Each structure stands twice: as structure tokens, then as C-alpha cells.
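Note that one protein chain is taken out, while the other chains of the complex remain in position.
Then we have chain A:
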Amino acid sequence: MKVVGKPRPVSPRWGRRLGAFVFLGPGVAYLAVLLLVPLALILSYTVFRRGRFGGIVYEFTTENFSRLFDPLYLDVVLTSIKLATLTTVFALLLGYPTAYLIARLPRTWKTVALVAIVLPFWTNFIIRVYAWTILLSGPGLINSALGTQMELLYNHGAIVTGLLYSYLPLMVLPLYAAIEKLDPQLREASANLGASAFTTFRRVTLPLTLPGVATGCLFVFVPSFGNFVIPEILGGGRTATVGTLIRAEFLKSRDWPFGSTLALAVILVLIVLLVIQSWVSRRG
């Protein structure tokens, strides 16, 4: 039953416009000023020259882009890709079985296991990275336990360990969401039709959880690729990555145009991965 009330003071159409303005206005304005304008600035800086003492000279140049393909910097980009890829692969190898088992746990234990995965993620990032220096350092725990004097810190292995430690939860969660949704009857049907456990996994479970795999890989790869804190603390500043380079261009050598060009490269990598991820999810 519809109550016929007093006529509304504002016509519905205007009311809706006003509503859109009140609700969307502040947030969109904030995003425009503090997100879109800064991104546009970074984009425009890529084609300008750096001033002699830092600063920007507003003169068109393609120098920043040709520098990006200089073997010296190309090597840095490739190192970053290698580190991020290794991290993603290890995260997948540890994360998939973990997520698979969590999804099959009884309900109470499921919550406990999930909270335990997320918990370290909510603690200070710098502290989590620092914890590894205690384990890996020369006089550290691993060496004293083994009675060895191995150099475990300040190499690629230490960096990948730190990245994996920091972003593993971001792999487990989307995988868990994908595996949890899976209909157990599909696996039963596959088994009843005579497929081995491995075949069922390869032909049924894995293809259906591929969107989760893609999302997890995206979530791990992107922050690993742009990271500068972990290469600095666990890599001891010996390994240059895209992240450490951007940091140096902005805060040390003050070459903002080249730093912006590197940031654009990070954004482009992100976009390519986002496209792949959405393509995989749509197929799945």
C-alpha cells in the first residue's frame, strides 16, 4: 500500500542530482586533486628536463625514455622483474596448498587459520622486514643454529625472502576465496569418472581457481616490483631495483623527471598485469 504523502519540495529529478552532488562531490573532488592531478604531474614530468640543481626545466625532451633503455637501467628493471617473479612463484607454491587446506578445514579452525594468515600482515611492515635481519645476519640465529658463517643477508635471496614474507598473505586470501567457492561435487564427479587425484586437480580444480591464482599473483607481484624498503634493509643497498632507483632520484639526486619516468614504467607494468588478470577472470 502506498501512502500518498505531502508533495516533496524538490522535484525527484533535481533531488537525485542534488543527492549525487552531495554524496559523490567531496570524494571525487578529493580524488581529483590528490590523485589525478599528481598522476598528471608525474606523466608530464617524464618529458621535461631536470634542472642543474634539481628542479624542473620545462623543455621538451625524450632523454628520460632513452635513459630507461640504457643497459645500466635496463639491468635494474630486469633485476626487479626477476625478484618480483621469484617472489610470486614461491608465494604460489606455498600459498596454493595452504589456501586449499584452509578451505577444507572445519568451520572454527577455518577462521583461526585465516586470521593467523592475516595477523602478521597487520603488524608494522618495517618491523617484519627487520625481524629477518635477526635471523639472517652473520652472527644471527640461522648461522648460530647451524654453526656456520654463511653470508645470508645482503643478497637476492634475502630480498626475495623479505618480499615473500611481506606479501604471502595477499596470495593466500584470493586463492582461498576461489577454492572455497568450488563445488565439491565437481571433484567427486571427476573421481567417479575414474580420474586420479592429480588429473582432477589439473583438469578441474586448477582451471576453476585460475582467476584466484591471477589475482594472487597480481597482488604479490605489484608491491614486490615497486618495493624499495626491503632491497634497502635486507639487500643492504647492494642491489638496485626500480624502487630504490625511484627513491634515489626523488630524495637524493633530485632528478624528478627521470624518477617520474621510472614511476610511469611501474604504472605500465601494473596496467599490463591488470589486463591479464581481468582476462583470466573473465575466462574462468
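Here are a few things to note about the model shown:
Following the convention adopted for this analysis, a residue touches a chain if its C-beta (ideal position, glycine included) is under 8 Å from a C-beta of that chain, and two chains touch if they have at least 3 such contacts; residues count from 1.
Methods note: contacts and distances are computed from a predicted model.
In the listed set "Methionine import ATP-binding protein MetN", "Cell shape-determining protein MreC", "Urease accessory protein UreD" or "Spermidine/putrescine transport system permease protein", the entry agreeing with the UniProt name of the missing subunit chain is "Spermidine/putrescine transport system permease protein". Annotation: of A:47, A:266 or A:280, A:266 touches the absent chain (contact as defined above). Of the options A:24, A:206 or A:272, the residue whose C-beta touches the omitted chain is A:24.
Although one chain is not drawn, the whole complex shows that of A:57, A:78 or A:116 it is A:116 that touches it. Although one chain is not drawn, its touching partners on chain A can still be listed: residues 2-3, 5-6, 8, 15-16, 19-20, 22-28, 30-31, 34-39, 41-42, 45, 93-98, 100-101, 104, 115-120, 122-128, 130-135, 137, 139-141, 144, 164-165, 168-169, 172, 184, 187, 197, 222-223, 225-229, 232-233, 243, 246-247, 250-251, 256, 259-260, 263, 266-267, 270, 274.
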